[in-house]
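Just passing along the structure, written as structure tokens.
Yeah, one chain of the complex is gone here, protein chain that is, but the others are all in their spots.
In order of appearance the chains are A, B and C, and numbering begins at 1 in each one.
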Amino acid sequence: MKFSITVTLKKDVLDPQGKVVQNTLINMGMNNLKSIRQGKHFEVEVEDKDQTLAEKKVDMMCKKLLVNLIIEDYKITKI
Amino acid sequence: MKFSITVTLKKDVLDPQGKVVQNTLINMGMNNLKSIRQGKHFEVEVEDKDQTLAEKKVDMMCKKLLVNLIIEDYKITKI
Amino acid sequence: MKITNQIIEKHGLKLEEFKIIKKLIKREPNLLELGVFSAMWNEHCSYKSSRIHLKKLPTKGKQVIQGPGENAGVIDIGDDDAIIFKIESHNHPSFIEPYQGAATGVGGILRDVFTMGARPIALLNSIHFGSPKHPKTKSLLNGVVSGIGGYGNCIGIPTVAGETKFNETYNENILVNAMAVGHAKKDKIFYSKAKGINKSVVYVGSKTGRDGIHGASMASAEFDENSEEKKPTVQVGDPFTEKLLLEACLELMKDNSIISIQDMGAAGLTSSSVEMASKGDLGIELDLEKVPCREENMTPYEMMLSESQERMLIILEDHKEKNAKKIFDKWDLDFVIIGKTTNTNNLTLKFKNKIVGEIPIEALASKAPIYDRKWSKRKPQKNEINLKKLKKIKIEDALIKILSSPNHSNKSWITDQFDQNVMCDTVQKSGSDAAIVRIHNKDKAIAVSVDSSANYCKSHPILGGKQIVCENWRNLIAVGAKPLAITNCLNFGNPENNEIMGEFAECLEGIKQACEFLNYPVVSGNVSFYNGTNKKNIYPTPVIGGVGLIKKLSKPLNHEFKKENSTLVLIGKTFGHLEQSCFLRENYSIIDGLPPEVNLLNEKNNGENLLNLIEKNYILSSHDVSSGGLITALSEMSIGSNYGVKIQKPKNLTNLMKYFFGEDQARYIIEIDTKNLPKVEKILKDNDVYYENIGFTQKDHFEIEGELKISTKDLFKINNAWYNSY
Partner (left out) sequence: MKSSVIVFPGSNCDRDIAVALEKMQFKNQMVWHKDTSLPKTDLIVIPGGFSYGDYLRSGAIAGKSLIIDEVIKAADEGCLVLGICNGFQILTETGLLKGTLLRNKNLKFINKDVHIKVINNQTNFSKKYKKDQILKINIAHNEGNFFTDKTHLEELTKEGLIAFKYCDEKGNVSEESNPNGSLENIAGIYNSKRNILGMMPHPERMVDELTSNKDGVNLFSSLLN
């Protein structure tokens, strides 16, 4: 069973990286760009039959390792 | 118009980070984990009416800056 | 909106203090004003609990250009060169988010140093963690270390020294202290004191966001029912922007545009503007609408209390705005005139053409409360350890235990993560007693070291306070530097607790005595109270950061043995003091008794004579003897080199363990060319320095005759093993 996880910085948390990328894209002439935020993406495969159980496990991985809950939000999607 | 971009390392490129994350998760007792790959995620907002045009622009951003085509693949989704 | 008691408390103010506020401004403050008061009157900005004690520290000397009171201390190192340095804590943020907490700690202390006109040339840190066995320790440790490296490496300033300690007392409250050292020209030092009326107040650097807005945290929903919930957010460091800010500020400092400059640290815009006005004895008016904001709909309250990083406030001379703006534009940084100086002696805050807050500057600064808190003396424990009653242990096993312990293990796994060589002036990187950094383009250098001894300070705060100053002084001497001045970071528990306040007062007393005697003044520092909970406070942990001068750098001196068959001399007398020693702690888990006595006279005499020997070029390597005693110091000298030792036991030895593991102060081990021994002995004798010849260096083996013989390679392995198995 495969899941995708996207991890993004919480709103209001400074995103120095996004800022630089946005400025660069605008300088490169992409002037219709309104905003860009950068985050992380994981593709996880777990060996489980039961989807709820599997999802719970993936959620645990996020909480315990993949996500810094103090500054990041995350979303899990089955793929 | 908003798009999400996921950028992943190509299959044959070594993913040192993914490997370490995978080992750590397994050491933490997540033994049903089959694989995990890490990538980047962007959320882009462009001011455009026309979806095809907008998508083209986002594609250009990827090609010109956001993605290193030698080692990375990417996927654009409208959100 | 009515200010309720709950709101007052949420701002960390006492009801008593609120009454004083009302009296000072002759009315009830509004919420914005309350926020400003809370920022200025908190412990961090006002030093309300510590001030009367800090006053006792010696802060003057021929070498001092600027003592405490400015962003950082300034000392004279001869010619037209000045060194600017300071240490600061970032304990609480680092416990919440270790990477960002440590990173922004480094960023903050760097700004303190470059606001004064210095180019930073070295970073140091003192980091204290709980027991390695505590479940939180490992991730805190890894996070803090990579945060320190992440910031320093990116901005391109070498992190050259530090200390890393583990002790259960920090289980729920780690310490992260960062020190920055910069170099400036003596006649190009910038201060925060404002001067002149109607001068432009300029905001430069990053935009303001809702970072770390403390007081309001929980109650914020109540403050503004219509707005969405605004949680305080963790400050995220942006070393890239700081690098730009550094270069832009230094560029602007080349001409005479700046009247006054101040970084926005804790309490950001509030403390920077109030401090400038207060020192200049004038008023300041800010038009908050002009503040560059990162988020939409930020309120004046949020702008004044935001702790967003990488920002500065500058007061410019007339007509210099245009040129200054050009410089900041070049570096892609915001540059906005947000206000002006006034003759009202008020902090006046405008928003959308309305005055939204107005407070007399003196109410925020000089009239802030000062407390003479109750404190109690520590009743010293007695030394009652009977060695005969302890289980017998082999000297070799005891040594191995120490060298492989987390506290004494080699820290290269940490220091390899720091760029120590960038700027190409690092002459001695971390690993020795002090780091040596050359003054760019000159043949002189400074030596720097940070030191603390929480166990000693806990047991006997006065002695402990004295000891850390001496150890720090010794570390600089050991690399051939003349110690000039210190900065200190005073990490303590809750000052409202008599005992803790007593620890504070007495540690300071000890620091004072040592600094006075050694002519080693305090030029800057920082106090961090409320470490731990009221019931469980951390051990008193003052950290001393010292700077010394090497006038003429020929070749660097460090603790590594240089060759075989040289003579080893132990300077200073060994009494065998084992109470509070690493030996008892690591081998028997005994943490009892008093720390070793500190004899300032011997300390000074031994140090000054060693410095004389070093300057005469008699010394091949030298190392101070501290935690772990003589044998630990000797093994550290071996581990760094490929040479071992052959040590003879002294003839009338009462106790082997006491001799080899005792932590008596004022001692150094020196390696000298055997042919120079007579000359060295003469100088030591002529100057009443107690010394012993303890043996020789030899190839490959670490040996104490009749007791132990280990290969130096094994010693190295033992010393390097801990982290890999952690």
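Assume a contact is a pair of C-beta atoms (placed from the backbone, for glycine too) under 8 Å apart; a residue touches a chain by one contact, two chains touch by 3 or more.
What you see is a predicted model, and the numbers here were worked out from it, not measured in a lab.
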(request) Name every shown chain in contact with the chain that has been left out of the document. (result) A, B, C
(message) For the chain not shown, which residue from C:417, C:599, C:693 or C:720 touches it across the whole complex?
(response) C:417
(message) For the chain left out of this view, which of C:13, C:179, C:244 or C:485 touches it?
(response) C:244
(message) To test your reading of the contact rule: which positions on subunit B touch the chain that is missing from view?
(response) 13-14, 16-17, 20, 64-66, 68, 70-71
(request) Can you list, in ascending order, the subunit A residues touching the missing chain? (result) 16-17, 20-21, 24, 27-28, 38
(message) Which parts of subunit C face the unshown chain closely enough to count as touching?
(response) 146, 149-150, 153-156, 238-241, 243-244, 330-332, 415-427, 438, 553, 555-556
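Keep this in mind: only the chains that are shown with their structure count from here on.
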(request) Could you please state the distance in Å, as a whole number, between where the Cα atoms of subunit A are centred and where those of subunit B are centred? (result) 10
(request) Starting from the mean Cα coordinates of subunit A and subunit C, work out the distance between those two points in Å. (result) 37
(message) Could you pull out the residues of subunit B that touch at least 2 other chains?
(response) none
(request) For subunit C, jot down the residues that touch at least 2 other chains. (result) none
(message) Which residues of subunit C touch subunit A once you look at their complex with the stated criterion?
(response) 96-97, 100, 206, 209-211, 230-231, 233-236, 238, 240-241, 294-295, 308-309, 332
(message) Under the stated contact criterion, what part of subunit A meets subunit B in this complex?
(response) 4, 6-8, 21, 24-25, 28, 30, 32-48, 54, 57, 60-61, 64-66
(message) Taking the touch rule as given, give the residues of subunit A at its contact with subunit C in the complex, in rising order.
(response) 10, 12-16, 20, 23, 68, 70-71
